[in-house]
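Here's the structure, in C-alpha cells; my notes come after.
For this depiction, one protein chain was excluded, whereas all remaining protein chains were kept in their positions.
Our next item is chain A:
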C-alpha cells in the first residue's frame, strides 16, 4: 500500500458537514442538509486528486471544510500531520499560506474596490515581508503565468470578462507559493485554450514545487488529464475512488458509469457512445434514501440496496467502491471480510 511508504499530505477521516434547517416563525430546527456525510480519502504529496459528481453533491463543501472555512460537524482533517479542526486561530493563520483555494465563484473573492494588482498582492502584504517593488514584480510574474496582460494591472474586477476574473483568483491563490491548493471549478468559465494554459501551469508548478491538488470539476475530460486518482461523489458520500486510467477505462460504480457516459463529444460528426440517462429525481440531501443513496436512480438496483447502506471498500487493488454489486452479501458492513485500508477511515 502506498500509504505505508509516504505519509499523505492530506488525510480526511469520516468528514461530515451538516447544515441545520430551521422552519416556521419560531425557527425550529427541523432537520439537516447532510451536504457531506462521511467522506474519507487521503492525498499524497505531489498528487492530484480529482473530485467529481453531480451538482449539489457536496464537493465545494468538502473543499471548504478542508480549509476550515466551515466548522465540520464531525470527522478529522489532517494536513501535514496537523489536525486542522483543533488548531487555534493563530496557528490556523500561520498555516493559511500553505493551503489555498481557488473559488468556484470568482466574484465572491474579488474586492470590487481594489485593482487587479492590489488583489493579487494582498496575501503577500499580510503574510510576507516583501517590499512593494518585490511584490509588484511577483504580481507581474503571476499575471504572465495565468495569461493576463500586464497592461490590465490597474483595472478593477468589473472591467474584466468572466474568464479573466477567474484567472485573477488563480494568480492570487498562487501568490504565496502554497503547498496544497483546492481548485473548485477553476477552469469552468475559461475558454479551452486558456483552460489548457491554466492546467499546464498547474502541472508545471506541481512538477517544479511538488504542489498537491484537490481538483473539483465537472469537466471529466479535464479531470482525466490532470488527476492521478479520481473520487466520484454522490449525495454527500464517495461512490467510487479509483486511479484515473482504471476509472476511465471501466468505471465500477453504477453512478460513475452513468456520469462518464453522459459526456458530450465535442464533434457532432462523430458517433457518440451509448448514453445512460438517469431516471428519477435527485434525492434531497436533507432526506437521503434509505440503504444506498443511489438506489432511487440506479439502473442496477436490487433488493438489498434499499435496506443496507454500502460502505466504501477496496474491491480491486487501489479501487474503492461503495456498491453492493461488489461486496459479498453476509449482512455485514464494509468493515469485515473486505480488505481494510485507511481510505476507509474511521479507524482511529
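In the analysis below, a residue touches a chain if its C-beta (ideal position, glycine included) is under 8 Å from a C-beta of that chain, and two chains touch if they have at least 3 such contacts; residues count from 1.
The rule is short, and it goes like this: contacts and distances are computed from a predicted model.
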Response to the item:
Omitted chain per UniProt, picking from "Phosphate transport system permease protein PstA", "NADH-quinone oxidoreductase subunit B", "3-isopropylmalate dehydratase large subunit" or "ABC transporter ATP-binding protein", is "ABC transporter ATP-binding protein"
Fill in: Omitted-chain contact residue, chosen from A:60, A:212, A:242 or A:327
A:60
Response to the item:
Considering the complete complex, of A:16, A:218 or A:304, the missing chain is touched by A:218
Worksheet item: Considering the whole complex, which of A:121, A:211 or A:258 touches the chain not shown?
Response: A:258
Response to the item:
Where A:68, A:127 or A:155 are the choices, the one touching the absent chain is A:155
Worksheet, complete the sentence: Contacts from chain A to the absent chain lie at residues 19, 23, 33, 52-56, 60, 104-105, 107-108, 147, 149, 151, 154-155, 159-164, 185, 188-197, 199-200, 203, 218-222, 224-225, 248, 258-260, 262-269, 273, 275, 277-278, 281-284, 286-287
